[in-house]
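Heads up, one of the protein chains got dropped from this complex, but the rest are sitting where they should.
For reference, chains read A, B, C and D in written order, and residue numbers begin at 1 within each chain.
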Amino acid sequence: MKRREFLRILGIGGAGTGLGFVLGKVTQTPGAKLIPYLVPPEEIVPGVANWYASMCAECNSGCGIIVRVMEGRAKKIEGNPGHPVSKGGLCVRGQASVQRLYNPDRIKGPLKRRGQRGSGDYAEVTWDEAAAELAKNLSDLRKSGEAGKFYLLTSQLHGHLNQLAANFMSGYGSPNHIQYELFQNRNLLYANQASMGLNTIPHYNIEHTKYLLSFGADFGSTWLSPVNFSKGYGRMRQGEGARGKLVQVEPRISVTGANADEWVPARPGTEAILALGIAYAMVEKGYNRAGDASAWRAALSAYRPKEVAAITDVKEERIFEIAKEFAQTRPSLAIGGEGLSSYENGASGLVAVNVLNHLAGNLGVKGGVLPNPDDPLRAAVDMNKRITALASAAASSKVKALAIYNTNPVFTTPKAAKLEESLKNIPFIVSFSSFMDETTALADLILPANTPLEDWGDGFAEPAAGAPVYTIMQPAVSPVFDTKSLGDILLSLAKSMPGNMGPKLQAQSFAEYVRNGWKELYSKNRAMASGTADFDDFWDKTLQNGGWWSQEPSRRGLSVSTGAASANISNKPAKFDGDEKQFPLYLITYAHPMRLDGRGANLPWLQEIPDPMTSVVWGSWVEINPKTAESLGIKEGDTVSIESPSGRISAHAYLFPGIRPDTVALPLGQGQVYGRYAKDRGENPIGVLPLVENPKTGALALNSTRVKVSVASPTGRMVKMEGSTKELGRGIVKTVSPEEFSKMKKEA
Amino acid sequence: MKKLIVYALTGVISLAIGYWVQQQFFSDRAPVQPINFSHKIHAGVNKIPCQYCHIYAERSRVSGVPNVQRCMGCHKIIKTDSPEIQKVTAYWEKKEPIPWTKVHNLPDYVYFPHKRHVRAGVECTNCHGDVPNMDRITKVSSLQMGWCLTCHTQRNVKNGRDCWTCHK
Amino acid sequence: MANQKSSVGIRGMEIKTLPKHDQSHISYREINEDILRFMTQTGPGYYIVLGALFLLTILLYALPWAYQIYTGQGVTGLNVPVFWGVYLVNFVFWVGVAHAGTLISAMLYITETPWRRAIARGAETMTLFALVIVTFFVFIHMGRPWNFYWSFPYPNTRQLWTSFQSPLMFDVFAIGTYFTSSVIFLYFGMIPDLASLRQSSTGWRKSLYRVMSLGWRGTDRQWHMHGKACMFFSSFIMPLVVSVHSIVSWDFALSVVPGYSKTVFAPYFVTGALLSGFAGVLLMLTVIRWFFPIMKKYVTAYHFDRIGIIILVLSLTWSYCTLMEVVTGLYANTSQELEHLKFKLLTPPYSYLFVLMIFSNTLVPLSLMIRKIRSCEIGMFFICIFVLIGMWLERYLIVPNSLSRKFLPWMWHDYFPSWVEVSITVGAVCFFIFMFMAFIKIFPVVSLFEVKEDAGIPMKKGH
Amino acid sequence: MAGIFDKVKDTLNSYRTPGYFKKLDHKWTMVVDLDMCNGCGACVAGCYAENNLPVVGKEDCGKSRAFSWLRIERYVDGEYPDVKVKFIPVMCQHCMKAPCEIGCPVYATYHNQDGLNVQVYNRCVGTFTCATYCTYDVRRFNWFSYKWPKPLDQQLNPDVTVREMGVMEKCTFCIQRITAAKDKAKDEGRGVKDGEVLPACCQSCPTNALVFGDLQDPESRVAKMVNNPRKYRLLEELNTDPSVIYLKRVMNDGKSEE
Partner (left out) sequence: MDILGLFKHADTMLDAAKRLESAGYAFTVFSPVPLVHEIDHAFGERKSYIKYFTFFGGLSGFFTGTLLALGTAALYVLPRGGRPIFFITPTLIISYETTILFGVGITLLSFFLFAGLPSFKKDVPSPEAAIDSFGLLVDDIREDEFVKLEKILKESGADEVKRVEEE
């Protein structure tokens, strides 16, 4: 071999070896780090999950939940199997609340306004600075004797947080604690108070009923306590005894309506009249089990089925049929939901439903309406504390400072309320919101509060299960960001305030406050004490179980008098804004099953999980009957403009045969400005609503306008998950008729 | 022609040698740790049982790295003058955890519960090698799928060859 | 002999054909020189086209694929029920195009059809490169192409092999075997030619041919072995041709998806494959003849005439199969079949595609009945283009279209190819032409010794 | 000698047995009572939370690339006012004769001794065959590598892998929960009890429409429920032998069969 050759081979060999070495180095996976705990936290075993019992705060039903926590991180939320409300189940919104905890759009620490109000220009500050600023503003106000000009605006608060807020406000010297959210059941509370003298919402015992007559109650997805009612619904259908029947009265099929055996599409705004027509039919035919027939006949004389049929667009025979079945099936139950109470005269419709239950003898019986014990920490809701009251006070500069927590009225009130403009008059606004939203954007100071999974709290489930249910909320994880509990903020604010704030704000922390509160309840309530050694023992068990509840039913008697009924009912259909010729279609707005009033819009799961009735994701739509659409020249997915006397929005058309041809429906909750998942998703339906309040309760009437619908220039695209909704005889969802089913059941 | 073949062969063979040398002697089979911790002294000379420090091995999927508090439990008193121990003390005082480098690293899709193996009576040394005689921890087993399967087959593990026994 | 008319047909239904193939006027040396000139005397235009094709391959094929590998299959238009889109269409289409080559060289070899000789090599080359494209499309359509080797059976540390139950595994073996056999067949047939060319060429060609001809000397014994081996190859490859596309059709037919689960698929696919294959070969010959008039000497109107008849026959067979597919679907009268057919035949834009397919695959080839069209280059060119488009559409109307209408109507979704898929499809054509054009400048695209055989063995006394 | 011969014979016989297993360890089965399902979607949310399903956003949802392993299909019959709406939750049916399993060339999907149709993510090369063959369209594909914006990633379940790009996935009947339950049972030296394993969907169902259990355990709830005369299986005519059993909806739609 030649020398040159040898050298060349040597060179190649050397280069090859080096390259191989580098190749090995590059392809090797980098050594992961192994970081031990400095001091091991108690209870935590890496790789093993802990479960913490708590309470869901996504809506007001107060379901008990358990949170799966691994290495300090919340992984999954499930229904607490022992809890009498949720019974182990949990709805979509509850399960998605973990995404509220870990939402990338959360406000990560206290912020102070730097630029113009509403410009969104905020500077990060420390908690001490922010708390000092807040304390200074409030104490200045109080010193100048204008304590009453401080308003606290919160969502519906529960349990001890509610009590603390009340204590704080009274200690501070302001009567103005306004609790506002869109679905607050004010009408229901009012109707029950007015007709039955109840301070709480009773328990509708769907589980044991055999005939459920629902007036616009979407209890399977949004109304009151969907998980509890769904559990009941399942038992009603396939529990012991005969299969319960569900009749749904609503102009547009909701998720619950989709499951009904019969759908009664009454004309919007006339459901209350239909209920009273049924009541009259019952009395007339002598079906009624309670109440003096002649007195009721007199009280209901304006609701003869013949006239009712003309008003409601439901045939007379059908009214009699329903009346007969409702009265003769034992037990039966009538409920009135958002679909009924969202009219301008919503409360009277709910009274009508109570009348039905009274006449059929459903009050206080298993499978009917069961009374709930009173909330030990809350008196009746003050119907005069309304958002419009705040708006008018602010407009006339009677508000000097405003604190906002967990509610977004700018988004959920019609433009006519001029809330945004009025709030701008307030010199100092502080927000405790954990997320930037339309209302928080007006704040001068933001002190982000913990989300429910990081916080202490408690609640007295409403409607409970006909027996007391006290649920405790405990932090499952330590705060993800630099946030604090609202209770802690209020307590430390009270301490830093000069002057006496009263004796009830002495607790060191909100956790202690809650514990003390429970200690007081424990000392008062003998049922709580039974079976426990002392309070510490009770407290440990309570934290483990997620609360305390008993099986003991409330013994209160229920009835509706003719007087109370006549005072509240009317034979006029609910008023709809707009001329019938110019605006030919009724507009129904409803709580979206996932996003409710919009609070779930920034949780990606709730955007991506298809809406049960339309399968539309990441957007909003308007439901139109195909016949109406055809006459208007609208095709599925078209952008249409929806115009009312109060405004105009556009949405995509979804053609759905389950809606009256004279009605269109819009889901609430989309059209927000903030949040990476929530923004740019259609428009806010509240934009076309007039400001119509129930004069007695202050509840906003969501179904209060007529609209006209026309094809608009296309914007975006409606995305739905369904391909075709036609079965084409493929036997995908097989069915048996109820008759066959009862035959089957007998044979078995 | 011949020449080209010779060159190509030389290149390929030397590439393989280079790769092998890297894998065998310079890889992370025995990475340098932030503290020169010797298992030989602890487990070998002083005969401390494995699970004295790796406390979760019998209870959880992971065996657990001893927390710094546990180190300090002994080393507040023992050999406080050693420079390595002083490093531990420094971490403890700074309230910082020690950033150990992982030697036995499994991909995310592998489900390996220590618990099941410890309870089945598999010795730690079976997979981790003769740790009591290692100054610095060296990976002795390949931890490749075939290696796992061979053992599962030998021990006649129930469903030991089902994919979802070890994958997740 | 030259003026003797011949015809094929049954009972008076005669189709007039050209006189018998005769190449005796060409001398052996002339053949050598012609082919070498064809390979070496290349104008700059050729290189410009070649360079442009290379550039297009990079731009339309390599880069989009790299982008797809980096970003994920999401850049395609695939969606949940339609998991097989244009890539699988291309896969099946190119397997089809690959079919004519081997068939011409193998089946016609066994049946000793003389006119195959001049075009066999070109057709085989097409087969080879079509299979290269096919292989690439398999990897392109994979979700994790970097793990492609897991689909080959080999001993490994995971102790895990491959599932031989899978129709895709049949594909691996069928196409693997086809590829290997095609390479062997192509190379094997080229050995004497390379040896012959090496005598007349110079420079790098000479050394390349020297090495590649493996020292072929052309002795009697070698020729003898060559002939025998060629016979065996042909008889092996002929059933392989049938099996490959049958197996490809089983990728679909072995499922229960409406529109896929058809027993007619194996012959249907094989017929379609041959149809597109012959169209491809003819297209290739037409183009070569246009740009290299020298080839007119070897690829004559006679070839066009014969292949035209084959295409006609295949087109009619294919049309029958298509009819059967629709009719049996209608006869089955299940909701699944009816909806599938409704979607394919009556829903725009697919109804237009279907009409175009029938037009290009059935109506256009019917014109081949006319002899003038069979010998008209431009006519044949367009017929071939139509047939190729039609065959591509046929695969499109089977592969993604059936998946759009599966069992649960809730999951019905349409599919539209994305720009990446379109670009890669077009790029693959460029890549194919590039490879082909580069190949024919390096290796003889006409089989020398076979054309020499065609020209007749020179005898002093005559036959 | 005879012993070895018998063993070989037994092995060969078992290798010729359709489905291979003479007796499964468990036969996990889900019973869906369509009369109780109200279509609320809680099961879908449970599935998203438990199985690290990525959220793909509007554009990809529009291409039908949403990840829900479990979907609720809604079929609508009739015109106003006689509209009948029917919901049916569809997840992987864990067919005993699964068409998808024969499609996979690399054994990434197969049937295990629990009667489950399992998908091994890290083995998958992404040929799409299984999804194409699937008659229920329940398989989902990782079109991209999906990212969770911080700190949403803290929610990810460590018992389930985050799937890589290019990998097929589907409902597993929450196999990680089955594993955990078996693990616990083994620690306590007993068998898995009925009701101990609850996939996320069954756990969360607000109407108890979904019931899960071992069909081989005669005492289990599912074993009792499968005797229900309302029982049927989805697309049963395709002979895929699914492990999900539906109970017919009680409804007067004029279509009910005997």
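We adopt the following convention: a contact is a pair of C-beta atoms (placed from the backbone, for glycine too) under 8 Å apart; a residue touches a chain by one contact, two chains touch by 3 or more.
This is a predicted model, so every value here is computed, not measured.
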item	value
Identified contact with the non-displayed chain, of C:P44, C:G215 or C:P293	C:G215
Option touching the unshown chain, where D:K27, D:K63 or D:H111 are the choices	D:H111
Hidden partner chain, touching residue among C:F38, C:W115 or C:F170	C:F170
Residues from subunit D at the interface with the omitted partner, ascending	12, 14-21, 95-102, 104, 107, 109-111, 241
For subunit C, residues in touch with the removed chain	27-29, 32, 153, 159-166, 169-170, 173-174, 176-177, 180-181, 184-185, 188, 191-192, 195-196, 198-200, 210, 214-229, 232-233, 236-237, 239-240, 243, 247, 448-449, 452-453, 457-461
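Just so it is clear, only the chains that are shown with their structure count from here on.
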item	value
Rounded Å distance, subunit A centre to subunit B centre (Cα mean)	51
Where subunit B and subunit C are represented by their mean Cα positions, the distance between them in whole Å	55
Subunit C-subunit D separation of Cα centroids, rounded to whole Å	43
Sequence positions of subunit C contacting 2 or more other chains	81, 160, 407-411, 413
Multi-partner residues of subunit A (each touching 2 or more other chains)	47, 722-723, 725-727, 730, 732
Partner subunit B, residues of subunit C touching it in the complex	156-160, 211
Footprint of subunit C on subunit D - complex, ascending	60, 63-66, 71, 73-75, 90, 99, 102-107, 123-129, 131-133, 135-137, 139-145, 164-168, 235, 238
For the subunit A and subunit D complex, residues of the former touching the latter	47, 70, 73-79, 88-92, 95-96, 98-99, 101-104, 220-221, 226-227, 230-231, 233-235, 237-238, 243, 253, 255-259, 261, 263, 265, 480, 593-594, 604-605, 607-610, 612-613, 615, 617-619, 625-627, 656-661, 676, 717, 719, 721-723, 725-727, 730-738, 740-741, 744, 747-748
